[in-house]
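Note that one protein chain of the assembly has been removed; the remaining protein chains are unaltered in position.
Now for chain A:
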């Protein structure tokens, strides 16, 4: 034998390390333009997966935030203050998210950050945002732990970070709504539950299961997959033998699409149900057998809201290449919340941006209240949105159709 084993070992280790290091940030656009003089310029940062599997959702987030900033500048929402936009790509990786936060926090002009999409990324960003006292508002994070701490299940809730807010409601609400919808509307009695082992997927599946069993439903099997997996046939065969009425997936559409297709190819008649991570147009394009599948998503469908009409029209007029997707409305609201907070801070300070603008913006966010795209926008004592509206959708041939919307009460 020559150095086979050594060679194999080195290759294995190197490639392993590579997966971590190959995901630095790519878009670098410095934005330090002071017109000098009267006009103050502040920057709103953004962190979302702009490339990779989840880029459909990420691009929608970026465009919607951009739209809010453009509107604020156009209408002179905050007199004397011009907003700039600094979007960064996290590729859904916690390490990249943290680097992006550090970078944005290092820029004195940044008054707040919109994002991220993934709860697992948020976990790595919260500390950095807190240490720099910069507001972080996610339009999409739904894991309860992020705001209420890990003991929320025992009703021992405690705010985790004073700088973290979100305009998306939690998995506790969304999962429970899903469980109730599955039992009462889909009339499922038995469910097979699958999650992708990520913060979001596990939390959502747990909340769903808790509510579904509390109502009298039965979980006939559970399974965990890796988020990068695309072959689920072995799991399909297992699920088939339990013959469930419904399959629930806690995870995102890149894996959910092939999972759903393989379930149906494997002879299961039961539909797949998931949360907002599955509620994307790409779920349907990637999955020829998506008809009949369900997903819940936060808020009312923006198409049905009077308050969203302007947003949709503006989004169309701006001519963005990608759809606004699941989080367009909540992103617009998150960005608008920062803009409103800056407005409050500036007007309190006699029309000028104070020197400790970041801290003031964080305080102002707790008091923010306005009618946004998704409804009334304000934050509770944990930093969560006070809007607990959830909607269940079903794939009807080629598009998601809203089936049922309701406010969910804890």
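Keep in mind that, in the parts below, a contact is a pair of C-beta atoms (placed from the backbone, for glycine too) under 8 Å apart; a residue touches a chain by one contact, two chains touch by 3 or more; residues count from 1.
Here is the rule we go by: contacts and distances are computed from a predicted model.
Participant: Name the absent chain by its UniProt protein name; which of "Branched-chain amino acid ABC transporter permease", "Cytochrome bo(3) ubiquinol oxidase subunit 4", "Response regulator" or "Formate dehydrogenase-N subunit alpha" is it?
Facilitator: Options "Branched-chain amino acid ABC transporter permease", "Cytochrome bo(3) ubiquinol oxidase subunit 4", "Response regulator" or "Formate dehydrogenase-N subunit alpha" considered; the missing chain's recorded name is "Branched-chain amino acid ABC transporter permease".
Participant: Per the definition of touch given earlier, which of A:151, A:184 or A:228 contacts the omitted chain?
Facilitator: A:228
Participant: Would you indicate which residue among A:76, A:288, A:316 or A:401 is in contact with the undisplayed chain?
Facilitator: The single option touching the absent chain is A:288.
Participant: Just to verify: which one of A:258, A:299 or A:328 makes contact with the chain not shown?
Facilitator: A:258
Participant: May I ask you to list the residues on chain A that touch the chain which is not drawn?
Facilitator: Here the touching residues of chain A are 1-3, 7-8, 10-11, 14-15, 18-19, 22, 51-56, 194, 197, 223-226, 228-235, 237-238, 240-241, 254, 257-258, 261-262, 265-267, 282, 285-288.
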